[in-house]
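Note that one protein chain of the assembly has been removed; the remaining protein chains are unaltered in position.
In order of appearance the chains are A, B and C, and numbering begins at 1 in each one.
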Amino acid sequence: MTGLFENIVSHGWAVFLAKLIGAFVVGTAGLLWTLIGIWFERKVAGRFQDRLGPNRVGLGPKGRFNLSYKFGWAQSIADLIKIFLKEDIRNTGTDRWTFNLAPIMVTMSVVLLWAVIPFSDGWIGTDLNVGVAYLIAVGGIGTIGVMMAGWGSNNKYSLLAGFRSVAQLISYEIPMVVALLVPVLMAGSMSTQTIIRQQYIAFMFAVPMTLLIFLISGQAENGRGPFDLLEGESEIVAGFHVEYSGMKFGMFMVSEFLHAFTLGLLTAILFMGGWRIPFVPLDWVQEGKYLGSFIWNLLGFVMLLSKAMIAYFVLIWVRMTLPRLRIDHLLNFNWKFLVPLSLINLLVVAFVWKAIPGTDAINSFADAFIPSVVLLIVNMAMFLGVGAVLADKGRQERARVAARVYPETVEAAPTN
Amino acid sequence: MDVNWFNANYLPWLILFFPLLSTAIIMLATNRSVVASQAVAAGGIGLSWVLSLLLFAKTVWTTDKALGQDIFGSQLDWMDIGPYTFRMGVAVDPLTAYMLLMVPLACLMIFIYSIGYMRGDPKNARFFGYLSLFAGGMLTLTVADNLLLLFIGWEVMGFCSYSLIGFWAHKKSAMEAGVKAFMTTRVADVFMLVGIGYLFVMTGTIDGVANPTLNFRDLMYNVLPGSAIDADNPAYEVGDPEAEADAEGEHAADAEESHGDEHAVGTTIVDKLTEVDAPLFGVSAATLIGILLLIGTVGKSAQFPLHTWLPDAMEGPTPVSAMIHAAAMVSAGVYMLVRMFPLLSAGADFHNFDYNTTMILMGTIGAVTAIGASILAVGQNDIKRILAYSTISQLGYMVAALGIGAWVAAAFHLINHAFFKALLFMASGSVIHAMEHGEHHAHEDGHEHAHHEKPDGLIMDYCAPPNNIQRMGGLIHRIPVTAITMAIGGLSLAGFPLITAGFWSKDEIIAEAWHGAGSAPFPAFVLICLLFGALLTAFYTARMWFMTFWGTPRSDAAAYAGLGSLRKQWVVFWNRRAMSKDTKLTQEPITARDRLSANQMEFPLAVLAFLAIFAGFIGIHADLVGKNPLHDFLAPTLLHHPVAIDFDILPMLFSMAIALLGIGGGWLLYGRKPVEKGETDPVEAQLGPQAWSLLQNRLYIDIFYRKYLLGPVEWFVSAEKWALPGEEEKPEDEQIKVSLSDYIDKGIIDDILHWIASVFSNLGEFCKRFNTVVIDGFIDGVVYKIGDFARWFRQTQTGRVQQYLLFVTLALLAIGTLLIIQVR
Amino acid sequence: MTVELLVFLILSALTLGGGMLVVTTRNLFHAGLYLMISLFGVAGLFVLLTAPFLGVVQVIVYIGAIAILIMLAIMLSPNITNLPNPFTAQWPVGAALAVIFFVMLITVVTPVMNELGADDWVNSDQLTVDTAGDVPADGIATLGEELVDPHKYMLPFEVASVLLMAAMIGAVLLVHPGKQAEDVIEDVA
Partner (left out) sequence: MVPLWLYLAVAAALFSIGMFGVLTRRNAIAILMSIELMLNAVNINLVAFWRYQENPANLSGQVFAIFVFVVAAAEAAVGLALIISIYRNRQSVIAEDVDVMKW
């Protein structure tokens, strides 16, 4: 495409225009994928709650068993249309620019993430050599959007929710960053593409602890699952976006769903091997052996999407299963447990990684095997240790609560 | 520092380091936890023991090194004294190595025993801290290569003995005993310190000595430069028996010559010291120093006349007694004498029965102590006191042996004695424990440790009920392991012929005395004392054992006694009759903790019993078994090489006979027909009440000290008969009278001080006036002017940070402009 | 005019415009947002200078942490909109000084300008500084290694970490409610 533009303008401009079009395509595709993602999530969530989920809207073949001939695939589109048609309200006293820019910022921060996501061996927006750092940086912009929304709404509820959101977001950014360092360390690069290429054995098998930390903190960054007290629809009003309506509210929703799916994508890329197809050597894909480059890329893309959907499914599962946390529990959990754990995890992995010879040049499954096994063992040990600590803390906490709630019981109990 | 800690030259540091480290850890960190403290203490001494064994093995099996000549050791600079540097170091020569074989092992056994013995004591952790410090002090003393470091270890032990004897400080008697031990040894230590200081000064005055020194090697072994006649031919070769024999013969010849005008291998500092006259008594410096050091030992090793603290020291917990009597404290005195033997014997030609003043003094003290203490031991009822007097008496043997020049025999007996005496003490502790247990069981009255207070106003020694052998009897059925091990220890102490360690070492001392007795009166005197002492030793040992373990219980406590774990099956065949009706072998509930505790107490007994038998076999006379490894090993330690006397069957038969006679006498009186409850003690019956009371009151020596040594001091500080200067004008009945000490303090010294103070006070007043008017006036003027200026100038300070920043920026601009102009 | 120059101009406009608004706006919350714009412009300048890592770190640290922190503080403090009097009384002097300072700095920069022919700076092909070398490909790895290299920047790196630690503890001590510093230290201990 660059060549196409070079016929018209100079090289620099040609590159610029080509990147612009690429960004447009990827961004739009991401936003459109949201429609499917939301439908998927609603279906899955429905199953978790023992109901069908969307099942009316959309044309479909009548099946033989008359069970799901309408599986509601167009529900998201219907909602889209509905939300477009809603009135765009702005309260008096709102800070106009801040109020209007906030949803754009939030959505933008998510869409920008897609710039460095490698969809396949050759299909990537731009392979930054600081890709992972870029992910962190751009992810942080969403926080500003939340803050702007909370402040700009001229509503105390929004403001307080905004505060709490910001506290949560910047808190959970720390374990996430530290967890992200582990794949970076193991791949020896911050480039997302290199990280995928280095996963001769998917990192999730070597460092499950890191994956767990990443998923927990990612879920919190996203404000879903047990960490959705930002919105807390059932206790407080909807949080920082309470004053928004119409498409601006829609943008918040879109950004949340897209962020969730992007989290799945990132999990797939950083821990599950991305577009790499299991047991297929890397050079087949890179050199287009047997099938041709395009087919391999396509297969890789499908592979990535399926891995991302698996991770996404897990996240939905968590979200639908666990009850909501309280804000002090949430912050305590982060600062007193997740941050130390992630630091210890990083140190341990780094130490083990440096201690095993040959980890600086991993070029095949065989090279990766021994380090992965050792790391897995170390991780298992860490799981055991963490489990022991948590069990102990839990016991103490139960005793403390029991002493407070049922003092007479405790006093009546025989002492040593 | 690049130190290889497996190098034998550095190992001694670690040996003394570990117990001290455990002390620090216990005192600073683990004192809340008894188990941790015990583990730390036992671990520390255990490590020391392992290292000591390593080192001992190395000293024995290092063939490329003549250890007497070329010791293991290292030094570091300690302090600068004027132009000299005093170096501190550790050294392991054969004597030290031999001590290292005993000290940490005995300490380790005592530690293990203490874990069981001290169970349930509230101050347990502190006890182990002190015990570790005690062991650390003893090890410091053992491996020290100079007198000052030795003295430090010596004093550390003094402190520990004080705090451990008085460990149960809620008992008045324990507290007093601690103070008594501390003060008595302190009196002796002062003399010893004077001796050390005098020695240090004197070494500096000798020609050819670059540095005044207290190092043993420098003092007694290293030949002064210029005086060596045959430096290339070491006096003694180790490892080759023939060469040894040759060297021995040669040396004997040398020794004969050596007290002519020239020395065989050269002159040492000590030799030089004999030629210097001391300022007192018209004796030589070496003699004076020797006597001063001897006084130190008399205090530390409880020799007559400073022996009185040791029986009282029995107030401490029994492991402490074992520690003091066997492993550490009293051994230190004899060890120091052996170590300093060339100094003590300087100028004497004892191979030819020519003794100097120091040796005669030493021999007399030792012999008198040996016999006196054994006489006293016969009349004691407290099981621990009997052992205490026996310790004094055995130490007397060693000192006497040194007095007649038999230092190898003294060292040999020192080690053997340590083993069997530690065994005996711990066994007696076990007995006491069992008796206390029995008492609780008999009376069902609660407490873990019932401490028995000494009633006031009792001159005669108070004997706590559990310690009283008159209340025991028949205990062999209750605590068989203790009984058997104690029997072994007792036999060793009594010198049971041929199989016990005590026999061989004691026999050697007696043989040496016998050897001299024919030629000079002094060894003959010593011999007689020692022989009589040996007889009594065997007798009172037999008495103690039979009274304790034989016959039937003479009190309820004895009937119920036990360590908590009764090994019935051991006893069944032992005495069926006693089992049947008299002994109340009740089947008590035994907890696992009790059993463990009993095991912890009995295991060391077994180990030490083994040593009490076999530790003696290394020193059997060469003529009997062909080779005497102990002599071969120890001989090159000091410059004074011992001449092995020819084997003589007569003294050996004599000592056998005496031992058997004593034991037999004891059996006749106590064993054949055991003393029944309420029956008078046979010895008491034989001696009559007067003599018995004399023995029980320790020949009134303690009372004499209290009355005639402490009495004047007490009068000095408490008799209120003196009126202070201000009071003299008042009528007689209104005057406040004070004691003489207060009078000197408040009346005389205070007056002088007040006068001096008033002079300075007036001087100060003058200075103050001058200061106020002249100096202050000037300074104040300056200050006020500066203050005025400051008040004016501070108006520029508005407290507004941005205004300050404005000034800063202005200055920055000015500087920048200047710079630009300059560059342009 | 090349793309690069255009991008540069846009970024410097963002930077300077944002900075100008930061110091002049009466609404502090907006000032914070403008600060973010300005910082973002600086990050862009870093990327333009082929230091993408610094650009990203700038976004993470400055925008993601410092600016958000400042905005939180702003939101917690009173009277942040429509300040009646945003400037001190000395503002004319301050403005004058700032202008003088700018002129001085430009004076220092001018030699560079003259050397490169400042009169035709729009035509950037002439203005490329030929002396600038190529940026090494593994710049980030080298940067990381030099930061922990004892012969390079390890000491400053460690000092910086200690500084951060001290700042963190200090900040916690300063704002800990209802407790004196000693109490907090006791609690920590």
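Note that a residue touches a chain if its C-beta (ideal position, glycine included) is under 8 Å from a C-beta of that chain, and two chains touch if they have at least 3 such contacts.
What you are looking at is a predicted structure, and each value in this text was computed from that prediction instead of being measured.
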Quick one: jot down which shown chains the absent chain touches. B, C
Contacts from chain B to the absent chain lie at residues 794-795, 797-802, 805-806, 809
Counting contacts across the full complex, list the positions on chain C that touch the omitted chain. 4-5, 8, 12, 15-16, 19-20, 22-23, 28, 31-32, 35, 38-39, 42, 45-46, 48-51, 53-54, 57-58, 61-62, 65-67, 69-70, 73-74, 76-78, 80, 83, 85-88, 90-91, 93-95, 97-99, 101-102, 105-106, 109, 112-113, 116, 118, 121, 124, 127-129, 131-136, 139, 142-143, 146-147, 152-153, 156, 160-161, 163-164, 166-168, 170-172, 174-175
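Convention: only the chains that are shown with their structure count from here on.
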Touching residues of chain B toward chain C in the complex: what are they? 800, 802-803, 806, 809-810, 812-813, 816-817, 820
Okay, in this complex, where on chain C does chain B touch? 88, 90, 93-94, 97, 100-101, 104, 107-108
Quick check: in the complex, which residue numbers of chain C touch chain A? 2-4, 27, 29-30, 33, 36, 52-53, 56-57, 59-60, 63-65, 67-68, 71-72, 75, 140
